[in-house]
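Omission of a single protein chain aside, the complex is shown with its protein chains in their original locations.
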Amino acid sequence: MIGVELAKLFRRPRTYVIAALLCALPLTVAIFLATTRIPPPPGQGGAFLSAVLSNGALYPAAAMALVLPVFLPVSVAVLAGDAVAGEASAGTLRYLLIRPVSRSRLLVAKLISLVAFVLFAIVSVLVTSYLTGILLFGVSTSSAGVALPPDVTSLSGVTISPAGLALRLLGTVAYIVISMLGVAAIALFLSTVTDSSLGAAMGALAVLVTSQVLVTLDAAAAIRPYLPTRYWLAWVDFFRDPVLWRDIERGAGIQLVYLAVLLGAAWANFLTKDVAN
Amino acid sequence: MIITHDLTKRYGRTVAVDSVELEVREGDRYGLLGPNGSGKTTLVRMLLGLVFATRGEIEVLGRPVPKRIQEVLPSIGALVEGPGAYPHLSGRVNLTLFDAAGAGGRRKDRRQRVSDALERVGLAGIDRRPVRNYSLGMRQRLGLAGALLRQPQLLILDEPTNGLDPRGIREIRDLLDELNREGTTVFLSSHLLAEIDAFCTRVGVMDRGRLVLQEDLSSLRAPTGRVTVGSPTPERVVALLDGRVEHRDGEVLTVRHDDPGALNAELVAAGVTVTAIATERRTLEQVVLDATTTSSDRVEAAG
C-alpha cells in the first residue's frame, strides 16, 4: 500500500509543480540579492539572509528559512487535506477500501507518502539553493584548482567544515520533516472529517495561522510552549556552536505529541466513518 | 452468500434502509430493483463495509460484516455507484495500482491479471490515454475490470450498465452470464426493470428503504389463469367460448383458461383459425407496481 501511495505521489504532475514553486522562491530572492547587493538588516528578513552575500554556501539554510514559515506548510496542508477527502470525492476511496485495504493502513500509507513529499521538496530546495548560492554569491578555488565550497561561519562565529555543514543540513532536513508531520497530522485528521479537500487544507492553515499569532502574543505565554508552530525555527540552532539542542528536542517532542494525538483522532474517526457521498 | 437481518441505517432522522431481510443464495443472479433514492446504494455499501449499520446484522459469505470484512472482501468484486479512477493515469496504471493496493495476488502475475481483466470487459486495446479522456462507458468497463481482477466468488454491482450503449449493455450481460455459469454469484442493483428482467433469476424490490418483495422471478411470473389467443376471426372465438373471454383488443383476446393446449384443441376443433396462443403470465412491471406505493421522487402536498 505504501508503494501504491508513493507511486500515486510521484506520478502526479502536481507534486513537481509544488516542488518547483518551492524552489523558485529562494531563487527569486537570490537573484534580487545578487543583483542589488542590498542585504536585509541583521535580525530581519529571514534568518541567514544577511550573511549569504559573503557566504554563498549558507544559502541552503537561508532558503529553508524562506520556505518554512509559509510556503512549505501550505503545500503540506494542501496535500494532506487532499489525502483522504480527495480520494473520497474522486470516488477512489471506496474502491481502495473494498480492494481491501484496511483503513488504518491507508492512513499510515498516506502519512508516509506525505513524509516522502516533504523530503523530496526539501531536498529539491536544498540542492537548487546550494547551486544558486555557489553560483551567485561566490566560490573559493582551492590550490588544486577544484572549486570547493567556501567555509561557512556558524551563528557563533566558528567555522563549520563542509562535513559539519552536511551533518547540520541533514539535521535540519530531519527536523523540518518532523515539524511538517504535525501539519500533516492536523490536515489528515480534518481530511477524514470532511469530504472537501479545500476545507481540510483551510482548516489546517487556520490552526497554523492562529498558532503563529499566539506565539508572538505575550498574553498567551502560558500556552506558548504547546503551540504547534512555537519551535518551527528551532533548526536554526543547528547552526550555533555548540549545537543548542533544547528547542530542537522540545520542538520534535511537541510535533510527535501532535502527531500521536491527531493521528489517533484520525484513526478513531476514520475507522467507523461511513464512506458515502 | 448474503444474509441480512433487520438491517437498518438511519442518517439523522431519515431512515435510508429500514429492517431489510435480504437473502442471496449461492449461484443466484439476484436483481435488486428500486427507484433512485430507495436505499439500494446504502444497502450495497453496508454489505461492503463502507457504511455502518444503525441496527441489525449482515452476513456475507458466511462471515459477519463488518467485523470480519477483511476476510470477505478478497472474494468479492464490486462496482459501487459509478466507477472511480485516478483521472490523470491511464486505465492500465489505475488497475495496476488497485491490484497492488490489496493484499494477495502475486506481483509477478500482476501484468497478466490486469490484461486479462481488461480483455474480459472489452478494453484489451486501450492505450496510454489518461482516464480523464475516457467516455462514461469506457469508465464503466474499467470499473468492471477492477471488480474482476481477483476472480471473485461474488460480484456486487451497483448500476453496472450505467452509461453504456445498448450493444455495451448486451456485452456486459453476456459477460455476467458467462461468469455466473462459471459459478460466480451475481448481485446487481438497478432502477431499470428491463435489465433485471432480462438477466436475473431472483429479484428483490426496494421501496423507500424497505425490501417490499423478494422472490424467484419464475414464481413471480406464475400463470394468471388466463390464456391470450390471437385469431383473425375474434367474434367467432367470443361466440364459441361464451363468457370466458375477459378482454378483447382487436384480434387479441384474453381468455380465462388454465391450459392453452386444451383451449387450442377446442378452438381448432370448432374450425377457428388460431394465429397465436400463450399462457398469460404476470409481468415484472406489474409485480413492482403492485408492491410499491408511490414514486419516490414524487412530492405530495402534506395532507
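Which chain is which? They are A and B, in the order written, and residues in each are numbered from 1.
Heads up, the rule we're going with is that a residue touches a chain if its C-beta (ideal position, glycine included) is under 8 Å from a C-beta of that chain, and two chains touch if they have at least 3 such contacts.
Methods note: contacts and distances are computed from a predicted model.
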Report task. Using the UniProt record as the reference, specify the protein name of the hidden chain from among "Acetyl-CoA acetyltransferase", "TonB-dependent receptor-like protein", "Alanine:cation symporter family protein" or "MucB/RseB N-terminal domain-containing protein". Result -> "MucB/RseB N-terminal domain-containing protein"
Query - Residue touching the undisplayed chain, where the options are B:Arg25, B:Arg55 or B:Arg111 - result: B:Arg55
Query raised in the report: Hey, which of A:Val4, A:Ala30 or A:Ala65 is the one touching the hidden chain?
Result: A:Ala65
Query raised in the report: For subunit A, which residues lie in contact with the unshown chain of the complex?
Result: 41-43, 46-48, 50-51, 54-55, 65, 150-151, 153, 155-159, 226, 233, 236, 240, 242, 244, 246, 257, 260-261, 264-265, 267-269, 271-272
Requested in this report: Would you write out the residues of subunit B that touch the absent chain, in ascending order?
Outcome: 7, 52-58, 64-67
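Definition applied: only the chains that are shown with their structure count from here on.
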Query raised in the report: Per the centroid of Cα atoms for each chain, what is the distance between subunit A and subunit B, given in Å?
Result: 51
Query raised in the report: Where on subunit A does subunit B make contact in their complex?
Result: 1, 3-4, 7-8, 11-13, 90-102, 272, 274-276
Requested in this report: Going by the contact rule at the top, pick out the subunit B residues touching subunit A in the complex.
Outcome: 41-42, 45, 48-52, 69-70, 73-74, 76, 78, 80-89, 93, 97-98, 100-103, 143, 146
